[in-house]
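Only a part of the assembly is drawn; its chains keep their places, and the rest are absent.
Should a chain be cited, it is by its letter among A, B and C, assigned in written order, with residues numbered from 1 in that chain.
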């Protein structure tokens, strides 16, 4: 379990972006929503132990991360992967990218390739295996970055707006992969604006705004909201 | 020895010394530049300013300085390396250090953050993240090393002051050229320069083309 | 000439580096405020080469046999000897070849033998400078051939660098007096001492020439003439003779005045010997 205790954070520019957040991420899947600039990305980076809070503690499986020695930090870091909202891929092929987390964990190249190929297939991306990063469409790029993170086998998978460039089919594929992941005791934390995706994942939703937790909802609470929206939009279309 | 024979000998010696110097210098320059690129303080900027200005520092002074250190009455006189090819190699490695650090710094300071962070989030150890950065910028580093090599093989002051331009032992391209110029043998000097140019530029053109083939 | 006139003189670095030329020029300027004299200090060979290219109006050099070649080709004329001094043979304090107080030729022979026995090394400038030419002449007159011997080290660089090598390797070498005194005085040559400094064969003759290939006008020619005149004048010659005494405790140059014919003969002798 990941827990934040009274976490404060500000960028160099000064005013705090995260205001005393307390959070226990205990669900298989947690979704974070909130308007642009609410602090979702900042919060995810704190959860992923990339940003050190100005104040407060980040506990990973009960261990206070920022009090660890650097050796222990490394071990802890390997429990968490994070996919940036604008991820970077490394030079080399898609295969090279996807196998990277396995290679650095000491797996043999052969095994890594086998696993990577299986994952790419389940994401319907095997046709990309030998592509370079500059030969991918936006959605393909995003999926490869997600695949690269998932393959690591990390216990906590933190995804920042994973569906922003995905088509309908890939959203469904991603959804089912996430469901599979959590079956093996892993946890997924997702920040997103994609309410349909949030709805489908059918889980707890944390709404933040101005760096504070505003409410904790459940996917079904989104249902009404979206349905109304659709109705309105649909009526307009049908009338035109 | 024949004129041609001597030129061949000098070529081999120059290339060997300067190549070793470049590799030697890269052993500390590249890690240092990475460390500097990591820090983003005002101090670092000032340090880079100083390093930039050292790039063009007169080689004769670097040579003189090293001479004083290596000379038998100097602090490292006991090593007895003055007037050996080894001394030139050390000298050139130091001479090109500011150049290598500055150029590598420019390369890494741009890429540093995103590739570093990405590697770390994927579970890389700091050493593995370093390696990733280096492979990520491999072609650029090769270019930096080529520039360093070109600077090393083309410099005169260090080779002259700590090498001594001893015929058959520490005489390299540039000291030969300077000698021929002082003799008034301008034609020979230009001819030697032409050979040097051919050697360095074909090597570096080939390396760049080859590097280009497998980039991105 | 009313407007300012500029003349260029190429000179060997070792001569210029003593400071003599700037010293003379500063004096000359007193009465010729319209004249700008520019010295280009380069290696002996290069100094003459610049003359051949027509980029200088005069040359000051000290390499008789090179000079003779350029005279023959009509590039330089008006040969004027204006100063002389002595080359010196320097070597390690222990003097393994025991050359102190020997004549130059005997000294060279002794150095050769001692080197062959592995007791000494010899450093040659190997750059065809005036100093190097004289060294070659000395070997030649001794009837010895040191080339390609392992103890015969060619540095192919300037006098100071060569002296530093000799000091470092405890070796013998030949130097001009000015550079040696300067470095010795600065404590840069703790291992070296002056061993031989007498003998006609060690005389170092400084000559001035007018360059024929230069594109000069009449004003320039007038200036060149008066500069030549000044150097040979009593004032000029006195300046040469007294230059450096305050710094080195001994003169670096002797004026040519009074020894013109003798020096010219010796100069010719050097040219003939080199053939």
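Quick note on the criterion: a contact is a pair of C-beta atoms (placed from the backbone, for glycine too) under 8 Å apart; a residue touches a chain by one contact, two chains touch by 3 or more.
Fair warning: this is a prediction, and the values are worked out from it, not measured in the lab.
Stoichiometry of the complete assembly recorded in this file, written with the chain labels shown: A x2, B x2, C x1.
Keep in mind that, in the parts below, only the chains that are shown with their structure count from here on.
Arrangement of the chains shown, judged by which pairs touch: a linear chain-to-chain path with two open ends.
Nearest to the common centre of all protein CA atoms is the CA centroid of chain B. Chain A and chain C have Cα centroids lying 81 Å from one another. With centres taken as mean Cα positions, chain C sits 37 Å from chain B.
Chain A and chain B have centres, each the mean of its CA atoms, that are 45 Å apart.
Multi-chain contact residues of chain B (touching two or more other chains): none found.
Those residues of chain C lying in contact with chain B across their complex are 13, 42-49, 126-129, 153-157, 161, 164-165, 168-169, 190.
Those residues of chain B lying in contact with chain A across their complex are 114-115, 117-126, 128, 132, 135-136, 215-216. Residues 48, 50, 70, 74, 77-78, 80-82, 84, 87-88, 90-91, 100-101, 104-105, 132-134, 148-149, 152, 154 of chain A are the ones touching chain B in the complex.
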